[in-house]
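Dumping the structure here so I can ask a few things about it.
Here the complex is missing one protein chain, while the rest keep their positions.
Per-chain residue numbering starts at 1, and chain names A and B are given in the order in which the chains are listed.
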Amino acid sequence: MFRSTGLIARHSMALVFRERTVSFLTVLFMALVLVSAYLGWSATTTVNAIYQSAAAFLTSTHQPIPPNPVLNTSPLSLLRNMSTYVSLIGSLASIVIGFQLVAMDRKGGVVPLIGVRPMAGNAYALGKVFALVALVLGLVGAAACVSVMTFQILPEFRLDGTGWRHLTLFFGTSALYMGLFGLMGLASGAYAKSETVSLLIPVTLWLTVTFIFPQLTSNIHPTAALNPVKALVDPPHSSFFTYAELVLGPVSLADAYKVLSARLLEFLPPGHVIRSVVSPATTLVMATVFSIGLAIVSLRKMDMTKGDYDA
Amino acid sequence: MLKRSSPIWIIATKDVADAMQDRFIIVVTAFLVAAALTALVTGAVALATDVMTYNDARTTLLALGKSADAIAAPEFYPLRLLRGAVEQTEIIGAVIAILVGYRAAASERGRKTLALIMTRPIQNRQFMVGKALGGLMLLAGGLAIVFVLTAITLQVVSGVGLTLTDLGRIAIIWASSVVYAYSFFLLSFMLAFWLKKLPTALLLSFSIWLLVVLVAPQIGDTLDPDNQVAGGVFKQLHILKTDQIRIMRGYASFETIREGIEAASLTKRFERLSFAVLGIKDTYVGKPLASVLKEKQGDALWLVLVVFVLQALLFSRPIDLNRLTQE
Partner (left out) sequence: MISIDKLSKAYGAHVALHKLTLEIEAGEIFGFLGHNGAGKTTAIHMLTTLMKPSSGTARIAGHDIRADPISVRRAIGYVPENVRLYDTMTARENLTFFARLSGVGEVQECIEETLELLKCPELTDRLVGSFSKGQRQRIGLAQAILHRPDILFLDEPSSGLDPLGMKTLRELIVQLNEELGMTIFMNTHLIGEVVKVATSIGILSQGQLVFHDTIDAVRHNYGSDANLEDLYLSVTPVSQAVRVA
C-alpha cells in the first residue's frame, strides 16, 4: 500500500502544477507574502513618522506628548498582514489545489484506469491527502523563506530565540489553516457530481467562516475582518455576542486562526478575551482531524467507474 | 423595447428560466440573503447595546446629580445598520455574479446546443446580448430580493418606519449593486467564452475577484496609518481632526498612492457610493440625497464605465463556434 500511496502522491504533486490556475494562485500568494512584508514595514514606519510629526506639533503647542504607540511593538508584528493573506489567498489557493488534485483525474477520465490497478483500498485516498499536505507545506515553507529574508534585509528588526520559535509556530499554524481548506477542496472534488458545485462548497464554507461568523461573534464587518488590527476589536458587551461566541467559537475557524496568529506574532491586544468553550488551537486541530476524515471517506466513496463531472 | 419574438428576449428568458430551475442559483442567493440579514441583525444588537450602555451611564450621572450632557448619546440612523449588508453584497454578490456569468457560458459550450442556436437565423451579437440580458435580469431579481428582505427586516429590528427618501436611497443602492455585480458577470462570462478550458475561466474569475474585492481594498485600508493602531493612531495621540489634516499634508504622496490603490478597486468605488448614499460615512449623515449623488458621481460613473468597457470587449470578439462546440 505504501508504494502505491507514494506513487499516487508523487504523481499528483508533479501533475497539479501543470494546471495553470494552481501555478497562478501560487505565484499570487507568494507576491502577496512579499507585499505583506512591505505593508508591515511601511505601516510601522509611517505611524512612527506621524508620531514624530505629531510630537513636534504637540510640543510647539505646549501640549503633553503621549507615548509612541508602535515603540514597543514586536518585530514579528510587521508580518501581521501575512495572517490576512493566508486566510484569503492561502486558503483559496489550497482549496483550488485540493480540488485540482481530484479534478485532474476525474476530467482526464483516468479514474477507472486507476481503479482497476492492484492497490489497496485506501492507497488512492491517502496518496491524495499526502500530496495535499506536501504541497501546502511547500507553499508555506516558501512563504516562510521570504519572511525570514525580510528580517535579514531590515536590520532594525531582529528576533531572539522566542521570536524565532513564535515565527515557526505561526507558519505551522498557517499551514494547518490552509491545509484545512485544501482538505475541504479534496473532499468536495471527490464528492460532488458537478464541477461548479465541487468548487463552490469549500468556497461557501470559507466565505461563511471568514465573513459571517466574525459578524455573529464580534459584530466585525467583512471589510474589517480583512484588517488584522481591526479584526481583533472586542465585541460589544451584549449577551447576544457572548452566547454567539460560545456556540460558534468551536467552529469559527477564521476567528481561531486570527487569535492564534495575533498571539504568535505578538500583536494581540492586551486583555483580549476568548469566550469560546474551546481554545483556538483545539478548534483548528479538531477541524483538521475532521477534514482529513471527510477527505478520506469522500475519496473512498468516489465512483471509480466514471468520475467526470456533469457540468 | 424588445419584442417577445426577438431572439434577444427569447435567449434571455430561456437563460432566466434555466437558472430558476437550477437549485444552485437559488441556494447562493439565499446564502447572500442570510449573510445580509445576519449583518443587519448583529448591527442592530450592537446598537441596542450602545443605547443600553448610554442609558445606564445617564441614569448613574443623573442619580449623582450631574448633567448627562457629559456623555454623547448614540446616534440612530436606521440606514446605517445596512453597512454590513452592503459589505456582504460587495463580497458575496460578486461571487454570485461570477457564477451566473460562468454558467451562462458553460451551459452552451461543449454541448451541441450552441450549434443548434447559431444555425438559427440570429446574429452572433443578438446571442451575446440575449445572454448578457438574461444575466442582468437574474442579478437584478436576486439583488432585489436581498434588498427588499433587508429593508423589511430593517424596519422590524429598528422599530422605525422607513420614509420614501429612505426607500429611494435603498433603491439607488440596489441599482448600483446590480451594476457592480453585472461587471463581474461580464468578466466571468467573457472568460468562460474565450478561454480554452472552462475551469480555468472560473478560477481566473475568482482570482480577479480576490484581487479587486479583497486584496486591493485591504492594501488600501492597511496602508492607512490610522488603521494600524487599535482605535486609530490620531485618537491614541489625542490629535484633533483639524490638526490631523495638517499633519497628513506631509504625507501627500503616500496618501496619493494609497488612494490610488483603493480607487482602482471597483468594490471600493461601490462601497464609497453606498456608504455616502446611506449616510454610513459620518460626513454624509443627514446630507440631502441630491448633493450626495452629485459629490459621488465620480464613483457612480466609474461603475458604469467598467461595465461599458467590459461589454465593448465582449462584443469585440466574434464567437468561434468551431472551438466552442468542441468538448
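By definition in this document, a contact is a pair of C-beta atoms (placed from the backbone, for glycine too) under 8 Å apart; a residue touches a chain by one contact, two chains touch by 3 or more.
Remember, it's a predicted structure, so these values are computed and weren't measured experimentally.
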Displayed chains contacted by the hidden chain, counting the whole assembly: A
Sole residue of A:15, A:159 or A:233 that reaches the chain not shown, by the stated touch rule: A:15
Which of A:67, A:109 or A:293 contacts the chain that the document leaves out: A:109
Contact partner of the left-out chain, one of A:4, A:215 or A:298: A:4
Chain A, residues in touch with the chain not shown (by the definition above): 4, 7-8, 11, 15, 18-19, 104, 107-110, 112-120, 304-305
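Assume only the chains that are shown with their structure count from here on.
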Whole-Å gap between the CA centroids of chain A and chain B: 25
Chain B-facing residues of chain A, complex: 20-21, 24-25, 28, 32, 35, 39, 42-44, 46-47, 49-51, 53-54, 57-58, 63, 66, 69-70, 81, 84-85, 88-89, 92, 96, 103, 107, 194-197, 199-200, 203-204, 207, 211-212, 215-216, 219, 221-223, 226-227, 229-230, 232-233, 235-238, 240-241, 269, 311
Interfacial residue positions of chain B with respect to chain A in the complex: 24, 28, 31, 34-35, 38-39, 42-43, 45-46, 48-50, 53, 83-84, 87-88, 90-92, 95, 99, 102-103, 106-107, 198-200, 202-204, 206-207, 210-211, 214-215, 217-219, 221-223, 225, 227-230, 233-234, 236-239, 243, 246-248, 250-251, 254, 271
